[in-house]
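Heads up, one of the protein chains got dropped from this complex, but the rest are sitting where they should.
Letters A, B and C mark the chains as written, and numbering starts fresh at 1 in each.
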Amino acid sequence: MSDPQESDSDETAPLQINGVTIEPTFAEAFDMKATRVIVTAIDAYWARQAAVAMSGFGTSVIDCKIEIDIERELTADETPDGRPGFALLGFAMSGDGLDKQIVRRCGQCVLTCPTTSLFSGMEHLRDQTDKRVALGKALRFFGDGHQISKWIEGQRYWRVPVMDGEFLCQHDAPRTDGIGGGNFLLVADSIGVALQAAKTAVDAIAPLPRVIAPFPGGVVRSGSKVGSKYKTLVASTNDAYCPTLRGIVDSKLTSDQNAVLEIVLDGLDFDSIATAIGTGVHAACEAFGQKGLLAITAGNYGGKLGRHHFKLHEILR
Amino acid sequence: MSDPQESDSDETAPLQINGVTIEPTFAEAFDMKATRVIVTAIDAYWARQAAVAMSGFGTSVIDCKIEIDIERELTADETPDGRPGFALLGFAMSGDGLDKQIVRRCGQCVLTCPTTSLFSGMEHLRDQTDKRVALGKALRFFGDGHQISKWIEGQRYWRVPVMDGEFLCQHDAPRTDGIGGGNFLLVADSIGVALQAAKTAVDAIAPLPRVIAPFPGGVVRSGSKVGSKYKTLVASTNDAYCPTLRGIVDSKLTSDQNAVLEIVLDGLDFDSIATAIGTGVHAACEAFGQKGLLAITAGNYGGKLGRHHFKLHEILR
Amino acid sequence: MSDPQESDSDETAPLQINGVTIEPTFAEAFDMKATRVIVTAIDAYWARQAAVAMSGFGTSVIDCKIEIDIERELTADETPDGRPGFALLGFAMSGDGLDKQIVRRCGQCVLTCPTTSLFSGMEHLRDQTDKRVALGKALRFFGDGHQISKWIEGQRYWRVPVMDGEFLCQHDAPRTDGIGGGNFLLVADSIGVALQAAKTAVDAIAPLPRVIAPFPGGVVRSGSKVGSKYKTLVASTNDAYCPTLRGIVDSKLTSDQNAVLEIVLDGLDFDSIATAIGTGVHAACEAFGQKGLLAITAGNYGGKLGRHHFKLHEILR
Partner (left out) sequence: MSDPQESDSDETAPLQINGVTIEPTFAEAFDMKATRVIVTAIDAYWARQAAVAMSGFGTSVIDCKIEIDIERELTADETPDGRPGFALLGFAMSGDGLDKQIVRRCGQCVLTCPTTSLFSGMEHLRDQTDKRVALGKALRFFGDGHQISKWIEGQRYWRVPVMDGEFLCQHDAPRTDGIGGGNFLLVADSIGVALQAAKTAVDAIAPLPRVIAPFPGGVVRSGSKVGSKYKTLVASTNDAYCPTLRGIVDSKLTSDQNAVLEIVLDGLDFDSIATAIGTGVHAACEAFGQKGLLAITAGNYGGKLGRHHFKLHEILR
């Protein structure tokens, strides 16, 4: 599968999956800067505490400055130091912004957490790019001069003395280009069905690599449109998809469509997000088609703001 | 128990609990501004997603701007709308800072999360103070003019249309004075014992009201001292408590003390923090005294920076 | 969809989903007796403790005497008493066996657990069948004469005095016919992929009603064949699917198929199990097709032992 934004395909034939209408539309997504870091600890409990703390308040760049989430849990034989760990993916609008946020969050949530170590999760890119996000490069100064540099297999690490021994931390991590704002919407006859269908989609997406769903539980209910009647507000409620506004605004919801939930996806490339959309939509439709899940659609801005277009019919047909 | 910072007691007799030495020292804590908000949802799963997201990256005001955590889970009969929920406590250095951070986090993590509602958790103070933190007062504009004001029993709420129906949100929440930086340190012969003793203390403190332990898993391993050899760094590793620096710096650790962990506590008043220190220390000492937990101590700055002093011997004797 | 075991369809055309071969075979399943009970408590934590305890050691009727698992968590507005709860489905080979096991498990794991109540979860069948499983009918005697009978809307309940107040328990629950042993197998190139694909399938099946996957984490790795070289053993390892026995026995695995995991499903009717097979297979294939998941197959005994046949090509085509 390749980035099809230049495609002129005219696929307008109706599409259904298990009785669920797939709307002939597309999700519009944006260029971002991304990196992966790996947090390990003496056991999965403490690694999880650091990873959960670090990925909190990281739902949208608008106010969080970064979109960040656990990519997946790692077994001991998947991590650089042979301990249990978690891979996290972070996305920001600029390389500098990413660098600043990653350092802050690692300093507050990993350096502080008992027994953790911190590593780059993109070593395969080290020789291909000079772009870096600072890890130990910035955090080492906490050692107040007692930190020790360490070279292992050509890579630089820092050993920073702390109260439980030493915080081991790689010097920096490569960063890369990413894509933010991939999405799909689940339209259901009730909030009960919408919730279960969304959770099924999120659970099916969870094990996939290279993609995160950064909102709480992976789901958004406050879909937004660009702009507002209030001049200082850059985004406001997507009134066309608000069931309580049917009859008041120009709604896109029919009379039996009473709840809509959105899944927003950030990924390291086009295919990762397309695969996640396909996986999530199929899982939800298989489980809740003909049981109240009525339609799948996607959010876009007419194609003018973001250069990545995920056409549902191309992905799902 | 009352705030004993004026006390001149000369309690210097040695104190032990189940064989664990309690050092004759005190924790030094600071004035902060605080509020409690309540997040509810259709079930505990979704309430938890919002609460966990909202309280992430909220360990220390230095870089997070707010210290925030779940105070405790609420059963349906404890919440304003009879649904399962969570109470969160947030602490910041100023009222304005608190206001700004609470609005941002509620906007990114509660407004966005399926089925949630948001309430003040300090209604008993509404008539006693004019200090407020904005909730719906700020978040309502997301409704783009379609939000509806609602008065219930003299209180103002907002109904903001979103894709799963309406986001119900109280107008504002009273704020109050709080105390940040209460603490104690667990000194053990090994990191294994230190981890288990710290987790036991955190688990015992968890059900207590009016207090949070905002670091990952409730525990800090990167204790800090004020200042650094690097001029721009306001805090650096507490070298006196780093086991790997024994023999290099003027250490406070004896040769058998190989791991130290700290529990930092923010609370709504002096007694809440004192009770939490007492509860956590007793639980850890009962479980791990004579099994590797060697001493309990506390962090202070000579008493000059923070006006609240938690003397361990007064609390624990 | 209806029970197709009489079908003579000759669907032998090859079938693939996202590159995963669907074998032209069927799962063979058996008649069982089934019931649903609902456990509620003051909050989801305690309801879960009872439900998890009650559904442990309930993987296979062979040695556990019952196959039992949580069907799904219930929100407060879905339960008879308006408290959070869990629905559990239990299956046994006979009505008497089911009755005996349900009473024992409720007595040991629900009656004992703080704040719980116990209800029938099949009230819609009460007027359609006389078959019953005892609940309070048997458990009430624990009250030693102090239990009180209570009629609510034509149904009998028992209030049994216990140390935290009273255990409220419905008199009995209807039972019905069920089907046990529905299944499918995931064949992968590595155990890593097999584990993730199986977990994805289980997560997608989890929200579905009327069906459970009773093995640990929903997955079995010890697939069995009928009989053994040891006369007293009724079942033994399914050597044709053991990767380490390729070259030793008549294997069904090719040289790149290195790990197989099975998902076993018990359901209240044919369609529930067929839907679960379809949902689980689609989710796994969408997520791991072309990434190491190679084939989906199913277990049967030549069609002679169980009268329910789930033909993969009919379900998935």
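Rule of thumb we're sticking to: a residue touches a chain if its C-beta (ideal position, glycine included) is under 8 Å from a C-beta of that chain, and two chains touch if they have at least 3 such contacts.
The shown structure was predicted, so the numbers you read here are calculated from the model rather than taken from an experiment.
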{"item": "Neighbouring shown chains of the undisplayed chain, as defined at the top", "value": "A, B, C"}
{"item": "Sole contact to the chain not displayed, among B:D81, B:D96, B:D203 or B:D256", "value": "B:D203"}
{"item": "Touching residue (missing chain; options C:E23, C:E78, C:E123 or C:D239)", "value": "C:D239"}
{"item": "Hidden partner interface residues of chain C, rising order", "value": "42, 45-46, 49-50, 52-60, 62-64, 104-105, 107-109, 111-115, 141-146, 160-167, 185, 191, 194-195, 198, 215-217, 219-225, 228-230, 233, 235-239, 241-245, 248-249, 258-262"}
{"item": "For chain B, the residues touching the chain missing from this view", "value": "196, 199-200, 203-208, 275, 278-279, 282-283, 286-287"}
{"item": "Where the missing chain touches chain A, by residue", "value": "42-45, 73, 75-76, 83-84"}
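Note that only the chains that are shown with their structure count from here on.
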{"item": "Distance-to-centre winner among chains (Cα means, whole assembly as reference)", "value": "A"}
{"item": "CA centroid of chain A to CA centroid of chain C, Å", "value": "33"}
{"item": "Centre-to-centre distance between chain B and chain A (centres being mean Cα positions), rounded to whole Å", "value": "28"}
{"item": "Contacts with two or more other chains, residues of chain B listed in rising order", "value": "42, 45"}
